[in-house]
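Working notes, beginning with the structure itself.
One protein chain omitted, others in place.
Let's look at chain A:
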């Protein structure tokens, strides 16, 4: 749905150049939620703005829904942008307009008639659960409500793709939860493809099908979240499940890329006569699957066989490097 190839963005300042994107390839499939995570300054925001050409990449191409945006300008680029919704960290609502008029704004831009606008705004406000706030002004709303208006507005022109620029970063945890749920629902019910950027690992964990870790203008890692978790040495796995450092001898890190109902640890002890000592661990629901990581000390004569058994079961076993 979104295909960006070889994206580079260089900002020229007075005395130096800043490389914001250094060759990024981004492929977002139809109907998935793709999260780009990274610290501020990593280039996430520039990447997102390159997708709808708010920033023109210095090199590389961006295609959305098969249309090469980088070759467009003027009226055709504006028309293409109407097919891409965007939600903003600080909501970016017009303070002079009511909630309903804010949601109607993209429809006005697209030249939709008054009656049709009114009908559509009603639908959208119902979709985000804010019908009763139609006549309120943004200043009278809570942060979560403002972001719901932002989402309704982004959906007004029935886009196939939604870009989310840190949509939950200005919200408290409970509100974040409800906004993420809303995005997940929209993704499922409307088949909406969502590209989001965030600095919160939690967002990746909760709603993303695919993810990329961004650092200094490049993707360090990208792919389906569950695949990444099953990859040895995965940065994403380490970031999603931060474990305390374990430098005791014989410690391994075990990743469960899917749910296991078997009592594996006690089986190890019985079968291989090894001592199993769980030093740290975390289990989380990721992409709807229960996934976990454990730091386990395993000692005994049959240690190698025990580890081979775990690998055989489909677990990812990594010898502790530290």
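To be clear about the criterion, a residue touches a chain if its C-beta (ideal position, glycine included) is under 8 Å from a C-beta of that chain, and two chains touch if they have at least 3 such contacts; residues count from 1.
Assume contacts and distances are computed from a predicted model.
Not shown: a single chain whose UniProt protein name, out of "TolB family protein", "D-methionine transport system permease protein", "Acetolactate synthase small subunit" or "Fumarate reductase/succinate dehydrogenase flavoprotein subunit", is "D-methionine transport system permease protein". In the complete complex, the hidden chain is touched by one of A:21, A:50, A:64 or A:86, namely A:86. Among A:57, A:138, A:257 or A:292, the one in contact with the hidden chain is A:138. Listed residues A:68, A:108, A:126 or A:181: the one in touch with the omitted chain is A:108.
Although one chain is not shown, part of chain A still touches it, namely residues 52, 54, 77-82, 84, 86, 88, 90-97, 105-106, 108-110, 137-139, 153, 157, 163.
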